[in-house]
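Have a look at this one.
And then chain A:
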Amino acid sequence: MLLFNQLETYLYLALVLFGIGLYGVLARRNLIAVLISVELILNAASINFMAFNRFLAPHPAVGQIITLFIMAVAAAEAAIALSIIIAVYRKLRSINVEHATELRG
Partner candidate 1 sequence: MTEHLASFPILTCMLLSPVVGLFILLFLKEEWGLMIRMVSLVSAGVSFALAIYTFVAYDKSLGGLQFVEKYEWVKAFGITYFVGVEGINAPLLLLTGIVIFTGVLTMWELQERVKEYFIFQLALVTGVFGVFMSYDMFFFFLFYEIAVVPMYILILIWGSTRKIYAAMKLTLYLMAGSGLIIPGILLLYSTSGLFTFNMLQLHGVQFAPWVQKLTFVFMYLGFGVLAGVWPFHTWSPVGHVAAPTAVSMLHAGVLMKLGSFAILRVAMYLCPHGFQYWAQFMALLAATGIVYGVFVGLAQTDLKYVIGYSSVSHMGIVGLGLATGTVDGLNGAVFQMFAHGVMTALFFSAVGYIYDRTHTRDIHELGGFSKIMPVASAFFITAALCGAGVPGMASFWAELLVLIAAVKVFPIRGLFAIAALVIGALFALRVVQNSFFNAPNPKFEHFEDVSPFLGLPRMILIGFLIFFGLFPQVMVSMIKSSIIPFIQGM
Partner candidate 2 sequence: MSSLISPQSMASGAFILVLGITVLGALIAVAAKNIFHNVLGLALALIGVAGVFLYLNSPFVALMEILIYVGAICIAICFAIMLSEPLYLPGPPRNLLKVIGALVGAGAVFVFFALLVKKTSWLPAAERSQDWSVTTLGHYLLTNYALIFEVISLLLLVAMLGAIVIARGGRGSS
């Protein structure tokens, strides 16, 4: 059985991406880097969809469409996130997440 013909391969790949992305979200200070990691997470999800679509789904169109929509959502998310990040930078003079510590308790 070939590697690329196995569902699990893709699922684990997605997991790896997800994990890496999550690590980024948890570890990086730079808000933009955090955003990048979030993008990775979304991609991991879409790999899942595509894989299921390829190997299991009754109709191959559905998964692709979902992936497309995820891309669009990701784009929108990126736009908003970036604009907020810029606002953060303007107000706090920094995009280091650890400098946004007004609200606590």
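Selection rule, in plain terms: all candidates are chains of the complex that A comes from, given by their letters.
Assume contacts are C-beta pairs under 8 Å (C-beta built on N, C-alpha and C of every residue); 3 or more make two chains touch, one makes a residue touch a chain; residues count from 1.
Bear in mind that the values here come from a model prediction, so they are computed numbers and not experimental data.
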| query | Pick the one that touches chain A in this complex: which of 1 or 2 is it? | reply | 2
| Residue ranges of chain A touching candidate 2 (in the complex, touch as defined) | 2-4, 7-8, 10-13, 15-24, 26-30, 32-33, 35-37, 39-40, 43, 46-47, 50-62, 64-65, 67-69, 71-80, 82-87, 89-91, 94-96, 98
